[in-house]
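Excluded from the complex is one protein chain; the other protein chains are retained at their positions.
Moving on, here comes subunit A:
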Amino acid sequence: MALEDICSFKDTPGKWFSASSLEGTFSSFRTTDYNSFGLRRREKCETTRGAPLHFFIPNTAPFNHRPFPPANQSVKVRRPFPLSHGTTTLGFIFQGGVIAAADTRASAGGLVACPAVHKITPIHSHLVVTSSGSGADCMLWERILTREIRLYQLRYRRRLSILGTAKLLSFMLHPFKGTDVCVALTLCGWDKEAGNADCENRSQASSFLTGDSSSSAVSTQGVTAMTCSASPIGGPKLIYVCSDGARLQGDVISVGSGSPYAYGILDSGLKWSLSKEESISLARQAVFRATHRDAYSGNNVDLFHITAQGWKQRQREDLKEEYYRDLERRDRKQ
């Protein structure tokens, strides 16, 4: 198919077969092998051999929103089930760092394809990423991101900031917007403070140029006292990046079909001043409640805690423990 690529021959097999039904009109198609089929049809098309011109249909790419991906993909694979973010992942920032939590169920339509999946993946010592959407896409893009971050570190001898990582990922995903790539990642990490005057000028200059006051908007909101350490340089960071192109920095982010349920628990129970144990228990509660109501989330819960010293993973816990704890709590209350 190399010649096909050079000729930018954008055609689908479907068209080839329907063309053969017009055999009477065009000259006979004697197709020997698949490779030359395209080229041969092209020749025939150019001449038409006396057939009426309106049978010669040039191939124009359909231009509704975003049609086809790169030209060398000739067949689109039909999906066996509609894609949705069947998961519950969440992350939040508190005084003791960042907590990232997720369930472990991979669903394929109504089937539990795998009950023990890792939805939280470390990228480097101070960054983990929670994934939601298509499992294969997320796995691939996490590897691509890890590679790019490592390359950056080797080339420039410093680690790319989390905001920079998010921007890089967002720009890498942009060409695939409108295709079936379905990736919704939350980057949870801790930026090392580079802490010198150079950095201060840089942060001032960058916010001047970009007018990107999302980080400073976080710090000017007096709604909660969550914003103390969410400074432009250094400290805990939580950024949501999606294959649609969205890139949002925040203090509480939950993604997936179970996210509305998780938000319910997080919004009511979350305070900046929580201790580490309280916040871990809150995260676990939130995932549990979401998996209780959402069919596409369940099985176990993974928890990561990220601080200035790096990430620490808690042992994976089956959610039925949380269920029995909840039952006990109810019995005791009664």
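Rule of thumb we're sticking to: contacts are C-beta pairs under 8 Å (C-beta built on N, C-alpha and C of every residue); 3 or more make two chains touch, one makes a residue touch a chain; residues count from 1.
As a convention for this text, contacts and distances are computed from a predicted model.
Going by its UniProt record, the hidden chain of the complex is named "Proteasome subunit beta" among "Proteasome subunit beta", "Glucosamine-6-phosphate isomerase", "Immediate early response gene 5 protein" or "Radial spoke head protein 9 homolog".
Note that of A:105, A:119 or A:247, the residue touching the chain absent from this view is A:247. Across A:143, A:177 or A:271, the residue that sits in touch with the chain not pictured is A:177. Annotation for subunit A: contacts to the undisplayed chain at residues 61, 63, 65-67, 170, 174, 177-178, 208-214, 217-218, 221, 223, 240, 242, 244-248, 250, 253, 259-260, 263.
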